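Missing here is one protein chain; the remaining ones are kept as they sit in the complex.
Showing chain A:
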Amino acid sequence: MKKIVNILLSTLLLTGCQQFLTVQPDLQVDQSQAITNASTAEAAVNGLYNRLGSDGYYGSNFQALAYLSGGDVQWTGSQGAPQEITARKLTADNGYVGSAWNAIYRTILQANYLLEAVPTITDPQLTATRKNQILGEAYAIRALSYFDLIRGWGGVQLILKATRTPADNTNIPRSSVDESYAQVLKDLTTAEPLLIETTNRNKITRKTVWAIRARYHLYRQEWEQAETYASKLIDDAANYKLAKPYSAFFANNAAATPESVFEIAYTNSFKNGHYNWWLPPALSGRREWAPNAALVVLLNDPNVGGNRKDLIAQTSPPGNLWYGKLYYRIPLGTDPAYVIRIAELYLIRAEARAQLGKPAAALTDLNAVRDRAGVPASQAATKDALLLAIETERQVEFPFEADRWFNLIRTGRAAAVLGITDATKYVLPIPNSEILADKALTQNQGY
């Protein structure tokens, strides 16, 4: 008896205690088991798109930063962050700026993990082609992420390794704008041959990389390459064309139409917050912001907006408040987030051609977009007239996407159009919490 008690006691105290105190998590897995074979790698790829489409990034805040800054969207809600942005009183502790920054770097972390882990996997289920495709997607999404960071904040810290311990990726200084863009191009060129040349509007393919490159070269004023890469998609008319009328790419629950080169898809198991900020309360949103009076006039103008007026609607009287309805579908939060559409490639090529001294070809591209919107063809003939027409066209073509602000900064027209003369305001502040947490990081001037 005594012996048994002794055994029981020692078991309880030594091994039992050890076991009792080792509790495995039920909901999550240890990081060592995260990417180890084909199926876990696939899950991590899905996680990558999820990060790209998260609410901080294309799922809402990043795009909101662009259109709230662009001068056509007014703040109509209660939150302080959009109030600051639209009032041009942006401070370094603005929550929208912080969450977008955070979401983009999380996307980069996920890409870095995949880039490091996938080459080491030895699983017959994971073919070389599939491995390459995954790596290509990771490179391309990392490129897009850095591209968005640069157009928002200027040159940034280039994090190219996965963070596995808190000591990783520290003391990295900011790269210049040129260095940062060089990394984008490097990732895009690496991605291109790894990817399959196919049409998939919800995932990265070689064609998606071409479209992103077209935009990249436009921002870099490399007009010939911009024209070349835009043409690669425009010429693929079997797969990409301007949907007619304008609303055909989003109304009546349309998704992944030929208009789209890359749009992030949302379902019940992955939703975004766009609708919440745009729709009025009667449609379950909170109308935190809305098209301002000037934009309403433009969109309703048959010679400017044309059938793009379908982007807006009014609440019941006596309110009669205008609201944007690009994001509206049921179940709520399942609207696609548009990353790049064929219309943009037409306008990229139009601008590149105008810059390259091909006004007639430029006008053709511009009028393709105008024709789809049901507005009369433009007669712009000179380079300057064309550039101005393209600028106005972008304003009404992408009013609720991440375009207007970046476009005016890119062309140096923010002062003339928006009256913002302080050039330090052309970039967003680095979130103040980052400056506190990272001694190597410097704040943008003026904040």
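One rule holds for everything that comes next: contacts are C-beta pairs under 8 Å (C-beta built on N, C-alpha and C of every residue); 3 or more make two chains touch, one makes a residue touch a chain; residues count from 1.
By definition in this document, contacts and distances are computed from a predicted model.
**Student:** Refer to UniProt and select, among "TonB-linked outer membrane protein, SusC/RagA family", "(2Fe-2S)-binding protein", "Carbohydrate ABC transporter permease" or "Manganese catalase", the name of the complex member that is left out.
**Tutor:** So, among "TonB-linked outer membrane protein, SusC/RagA family", "(2Fe-2S)-binding protein", "Carbohydrate ABC transporter permease" or "Manganese catalase", the name matching the hidden chain's UniProt entry is "TonB-linked outer membrane protein, SusC/RagA family".
**Student:** Using the touch definition up top, pick the residue from A:D55, A:E84 or A:D365 that touches the left-out chain.
**Tutor:** In the complete complex, the chain left out is touched by residue A:E84.
**Student:** Could you tell which one of A:A92, A:I196, A:A313 or A:L356 touches the chain left off the display?
**Tutor:** With A:A92, A:I196, A:A313 or A:L356 as choices, the missing chain is touched by A:A92.
**Student:** Among A:Y67, A:Y105, A:Y216 or A:F400, single out the residue that touches the unshown chain.
**Tutor:** A:Y105
**Student:** One chain isn't shown here. Among A:K186, A:R286, A:K383 or A:R410, which residue touches it?
**Tutor:** A:R286
**Student:** What does the interface between chain A and the hidden chain look like in terms of residue numbers?
**Tutor:** Touching the chain left out of view, chain A contributes residues 17, 20-23, 25-34, 40, 42-51, 53, 76-78, 80, 83-84, 87, 89, 91-93, 95, 101-102, 105-106, 108-110, 112-113, 156-157, 159, 162-166, 168-170, 172, 202, 265, 267-270, 279-288, 316-319, 330-332, 431-434, 436-438, 441, 447.
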